[in-house]
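Yeah, one chain of the complex is gone here, protein chain that is, but the others are all in their spots.
Lettered A and B in written order, each chain numbered from 1.
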Amino acid sequence: MLAWLHRLASPKRFHGLAGFFITWCGWGALVLFASGLYYSLFNSPPDYQQGESIRIMYIHVPAAWNSMFIYITMAIASLFVLVWRIKAAAAVARACAPLGAMFTFLALATGSLWGKPMWGAWWVWDARLTSELILLFLYLGFMALQSAIEDKDAAARAAGVLAIVGIINIPIIYYSVEWWNTLHQGATITLSEKPKMNTDMFISLILMSLAFKFYFVVAVLRKARNEMLEREQNSQWVKEMLGGSDERK
Amino acid sequence: MNDVTNIAKTTAIEPSLGRAFMAMLGRDLTLAYRHRAQLANPLVFFTIVVSLFPLGLNPDPDLLRTIAPGVIWVAALLAAMLSLDSIFRSDFDDGTLEQILLSPHPLSLLVLAKTLAHWLITGLPLLLLAPVLGGLLDMSGEALGVLMITGALGTPILSLIGSIGVALTVGLRSGGGGVLLSLLVLPLYIPVLIFAANAVGNAAGGFEVTGQLAILGSLLALSVGLAPLAAAAALRISLN
Partner (left out) sequence: MNDKTNGHVRLEVDRLELTRNDRVIFTDLSFTLEAGQILQVEGHNGAGKTSLLRILCGLTMPSEGVVRWCGENMRDDRDRYYADLCYVGHYPGVKEELTPLENLAMVKSLGRIREGVDIEEVLERIGLPFGHEDQLCSRLSAGQRRRIALARLLVTDARLWILDEPFTALDIAGRRMVEEMLMSHAKAGGMVILTTHHAVELGDCNVKMLHLGA
């Protein structure tokens, strides 16, 4: 089992697999973005209460979902690093962090843009926004630790421990913030409150979420693949793959 | 000399975990006692931070009473965090941490002993000082009582979570360990802050607090069980 896992995740194998997914998810993301944007901007009705600003949701909600999804991906990849010492997983975990931070930031920024017309303030201590802010801190901590440790393998493992500690804490943090929020906030419109959705709104949201997911897959694999190439530059398979250009010189 | 060695090969005293745990705890307490002048530092810090709030806001007792639970808990969080480095720093610098890693005992339990020592040295004094500062902020008797209970449940969590953060950063040569440590640890402290400060606030208002205390208790149980494991794993990585 272990040998099989290592073979599957060997740098060379990973390179090929990643290339496959990058191509297909790339096209998928393109199609999904095109149709998703068309739906969310032109083919879905304005909300009866929120008006046109509901359209911000089609960015905000997928970004928030992605921010969580990426953290989970990062923690799972970290587990593979710590338990099975798989190099490709380390590259994936490392590539996840800035992307996750970006989506978290996007969720915060769009939440704030949405909040201005709805609440009349750029920032309100809404439960979801507060949790996203803490999630951003967790991502920043992961990245800071990763960059503070010189040795790349040690950095990947140390940051991996942090990611796993984080994933145990995230539900606790979310629950505590949610609980704190219900005590302190009156009945306002919250981001978490689901508007009554008609089918077109629902389709827009689903298309955009899928587009974001596909984009994430493409971006994380590209980053991870580049890092693997750089780290493995002296190995046989990289030389063979890039060998053609050397010989022509 | 040959005789001594030969005899030793045939009989040996097997390591005992209980003895190792107590020796570790005792050693850290002895070391803290030999540096007793530094024991007061977190307490002074705690007091200063709390006293900054009346100066920065205003000394209106009603206001102070409202903000007191949050202020005291935030100050305790910061004081605990600033003292964390001492759990592993000096042992790392002189090589005794290597020896601890090479002992035939579960590392997580030795880490737990060190964390317990850290709590006895910093958390417990903070806990004992808290009601005095609560009095300065005009807190009521019931609130002070609950403050003590949340402190007893919450400050050990701070030491336990903190031990993971220090274990991850102790190997860093660059002096930025302190700032990095706060970045790693403070987000994880948020649930403790929320439930503890809220329980104290509720007690001041005469409301029920058992729910919050139960949650703090389970957080404590969870961190006692898991934090030493994570810190031990982190130490092995940091000493790589």
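We take it that a contact is a pair of C-beta atoms (placed from the backbone, for glycine too) under 8 Å apart; a residue touches a chain by one contact, two chains touch by 3 or more.
Predicted, not measured: the structure shown is a model, and the values here were computed from it.
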Where the missing chain makes contact, among the chains that are shown: A, B
Using the definition of touch stated at the top, determine which of A:Lys12, A:Lys152 or A:Arg222 touches the missing chain. A:Lys152
In the whole complex, of B:Ala23, B:Leu52 or B:Ala214, the residue touching the missing chain would be B:Ala23
Note that chain B touches the chain not displayed via residues 1-2, 4-9, 11-15, 19-20, 22-24, 27, 30-31, 34-35, 90-91, 93-96, 98-106, 236, 239-240
Using the document's contact rule, name the residues of chain A that touch the chain not shown here. 85, 150-153, 231, 233-234
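Rule of thumb we're sticking to: only the chains that are shown with their structure count from here on.
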Chain A residues touching chain B in their complex are 82, 134, 137-138, 140-141, 144-145, 148-149, 151, 153-154, 157-158, 161-162, 164-166, 168-169, 172-173, 175-177, 179-180, 183
In their shared complex, chain A is touched by residues of chain B numbered 164, 168-169, 171-172, 174, 176, 180, 183-184, 186-188, 190-191, 194-195, 198, 219, 226, 230, 233-234, 237-238, 240
